[in-house]
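Sharing a structure below in C-alpha cells format, with a few things to ask.
Excluded from the complex is one protein chain; the other protein chains are retained at their positions.
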Amino acid sequence: MRSVFPVLTVVVVIFIAWYAGAIALNARWADDKAERAGVELSLTELVADTWSQDKPKLPAPHQVAAEIWKTTGAMVAKGRGFSKRSLFYHSWVTFSSTTLGFLMGTVLGVGLAVGIVYNRTMDMSVMPWVIASQTIPIIAIAPMIIVVLNAVGISGLLPKAMISMYLSFFPVVVGMVKGLRSPQVMQLDQMRTWNASPSQTFWKLRLPASMPYLFTSLKIAMAASLVGAIIGELPTGAVAGLGARLLTGSYYGQTIQIWSALVMAATLAAVLVGLIGLVQRITLKRMGMAQ
Amino acid sequence: MTGDTVISAKDLSLTFQTNDGPVHALKDVSLDVVKGDFVSFIGPSGCGKTTFLRCMADLEHPTGGTITVNGVSAEEARRARAYGYVFQAAGLYPWRTIGGNIRLPLEIMGSGKADQDARVKRVLELVDLAGFENKFPWQLSGGMQQRASIARALAFDADILLMDEPFGALDEIVRDHLNEQLLQLWDRTGKTICFVTHSIPEAVYLSTRIVVMSPRPGRITDVIDSPLPRERPLNIRETPEFLEVAHRVREGLRAGHGE
Partner (left out) sequence: MTWLVAGLAAWALGWWINTTLARRPRTRITRTVVPVVFGLTVIVIWECVVRGLAIPSVLLPAPTMIAVRFIHATAILWEDFVQTAIKGALSGYVMGCGAAVLVAIAVDRSPFLQRGLLPVGNFVAALPIVGIAPILVMWFGFDWQSKAAVVVVMVFFPMLVNTVQGLQETDAMQRDLMRTYAAGYWQALFKLRLPAAMPFIFNGLKIATTLALIGAIVAEFFGSPIRGMGFRISTSVGQLATDLVWAEIVVAALAGSGFYGAVALIERAVTFWHPSQRGRG
C-alpha cells in the first residue's frame, strides 16, 4: 500500500505529459488550418483544437477513451458487441491465438526442459540452440510462417498461434530447466538414500521445487505470446485482431484507432499476466511456498 | 569385539580425479561397526570423514577395497533401505508440512496411509515435536527443523542412522540440547549410529567409539573406545574421565596434523 501514492503520482505525471505532448505535436496542424481559414487562434482555442482533431499526430487520452467506448461499451449496448467493428471482437481474435500459442509453447517448453534435465545428450545438443534461437529476431520468420502455412491450406488461428508458441516456449524452457535443477545436491542425495525411482524424484521433488520458477516464466511467456499474436496478424492482409487494427490504422492515418487498439492490447496483457499472477499466488499459498 | 558387525570396511580407498591431479579422499581405511554402537568420526576438513559416511550410504563409489552394510554391499543395503541419513542442513521441503516431510520417504517406499499416520505420530513424539505436524518448516526454528529431519530419517525404522554433522549449523545451546535428546533416542531405540562431527566435546559426549581421522590422504589415525557409562547427563563433561578421553582425541588430531 505504501507505493500507491507514488504510483498514482507517476501515472498523473504521465497523463499531464500526454496532454502536453498532444498540444505540442498537434499545434502545427491546428495553426495551418487556422491560417488557411484566415483566423487567429487564441491560446485556449488552440489547446481545444489540439485535443479534438480528427487525425491528430497524438490523440489526447479522452479521445482514445471515447473511441474505445464507442467500439466496446456502446456497441454492446446496441447489442452488437461482437460485430466486426467492435474492439471486443478484435481482442477476442488476438486473445484466442495468444492463449493457444501460450498453451502450445508451455507444453513444448516444459517437455523440452524435462528432456534437457534428464537426458545428457539433449542437454548438450539442444540447450545451446534453444538459447541461440532467442538471439535470432524470430519475428523475421513471422510473415513467412503465415504465408507458407496458408499455402499448405492451414490458415486462421494456427499460424498465428505458432508464432506465439515460438516466442513463448523459450522463457518456459529456461525457467523450467532452472527450476527442475533447483533442488540442492543434498536433497537429491536424500532421494537416493531412500532408493527413490526417477519418477518419484521428479514428482515429489523436482516438479514441486520448480513451481516458483514456472510461474515467473509463464508470465514472461504470456507477454511474449501476445506480442507474437499481434505481429502474426500483420501479414494476414489485416483482417481481424488488434494487430490488424494497428495496421489498417496506420494505412489510413487513423491515429485514434491505433491508440485505442494499443490500449486494448495493453489491457489484454495486463489481464492475462495478472491472471497468471493470481493463479501463482493461490497455488504457492496452497503449497505453503508463499511466505 | 562382541556382537554382530553391522558395517565393515576393509582397505577402503577413494580417489577423486581433479584438474590439479588425483585427490586421495580415503586411503586404506578399515573399520568394523558393531550393532548398537554410537560411532563418531572426527577430524579436520578434508580428512574424508564425510566421504567415508557417504561410502556407507552408497552415495560415493570407492575406488578400492570393500565395504559391507548388514552383510551385503552398500548398494544392496541402500536398495533395502537399511539406513536413515541425516544431512548437515535439514533440507525439508518448504512446500510440505512437517508431517508431510516425514511422510515423504514412507510414500516413496509405498507404505499404507494408516501406517504412515501412525509412524509420523510416533517419530514426532520421539524427537519431541508432537503437535507440530501441520506446521510448515519455515515456521520452525533451526533446531526444530533439524529435529524434524532426524524424525524423517527415523520414520521408516532402519536399524542404522548415518548423520553428517547434523548439528554443525546450530548454536552451542541448541546443540547441547539436541545432543542430550539424541543420546536418549539412541538409548531407547537401540539403533547403530554413525556420526560425523568436528567438535571434540560432541564426539566424546555422544560416542561409545571415537574414530579420529586425518587428511592427505584421508585415513584413520586412532580408534578410541569410550570408558564413559551409557547413562550420560550433560555434566559428565566436567568429569576427569571425560576430559581424559577428550585429551586423547585432541592428541590424535594433533598427531595426524603434524605429519
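We just call them A and B in the order they show up, numbering each chain from 1.
Everything below uses one rule, namely that a contact is a pair of C-beta atoms (placed from the backbone, for glycine too) under 8 Å apart; a residue touches a chain by one contact, two chains touch by 3 or more.
Not measured: the values here are computed from a predicted model.
**Student:** Of the chains that are displayed, which are in contact with the missing one across the whole complex?
**Tutor:** The chain that is not shown is in contact with A.
**Student:** In the full complex, which of A:110, A:172, A:214 or A:246 touches the chain missing from this view?
**Tutor:** Within the whole complex, the residue contacting the unshown chain is A:246.
**Student:** Which residue from A:37, A:151 or A:185 sits in contact with the chain not drawn here?
**Tutor:** Here the residue in touch with the unshown chain is A:151.
**Student:** Among A:27, A:46, A:103 or A:139, single out the residue that touches the unshown chain.
**Tutor:** Of the candidates A:27, A:46, A:103 or A:139, A:139 is in touch with the missing chain.
**Student:** Give the residue, chosen from A:108, A:188, A:207 or A:234, that touches the chain omitted from the document.
**Tutor:** Of these options, the touching residue for the absent chain is A:234.
**Student:** Which parts of chain A face the unshown chain closely enough to count as touching?
**Tutor:** 2-3, 5-11, 14, 25, 57, 120-121, 123-129, 132, 134-141, 143-144, 147-148, 151-152, 219, 223, 226-227, 230-231, 234-235, 242-243, 246-247, 249-250, 253, 255, 258-259, 261-262, 265-266, 269-270, 273
Keep in mind that, in the parts below, only the chains that are shown with their structure count from here on.
**Student:** How far is the middle of chain A from the middle of chain B, if each middle is the mean of its Cα atoms, in Å?
**Tutor:** Taking the average C-alpha coordinate of chain A and of chain B, the gap between them is 53 Å.
**Student:** Which part of chain A faces chain B closely enough to touch in the complex?
**Tutor:** Touch list, chain A to chain B: 184, 186-187, 189-196, 200, 204-205, 208-209, 211, 287-289, 291.
**Student:** State the interface residues of chain B toward chain A in the complex, per the touch definition above.
**Tutor:** 54, 57-59, 78-79, 81, 83-85, 87-89, 91, 93-97, 104-105, 107-109, 136, 138, 156
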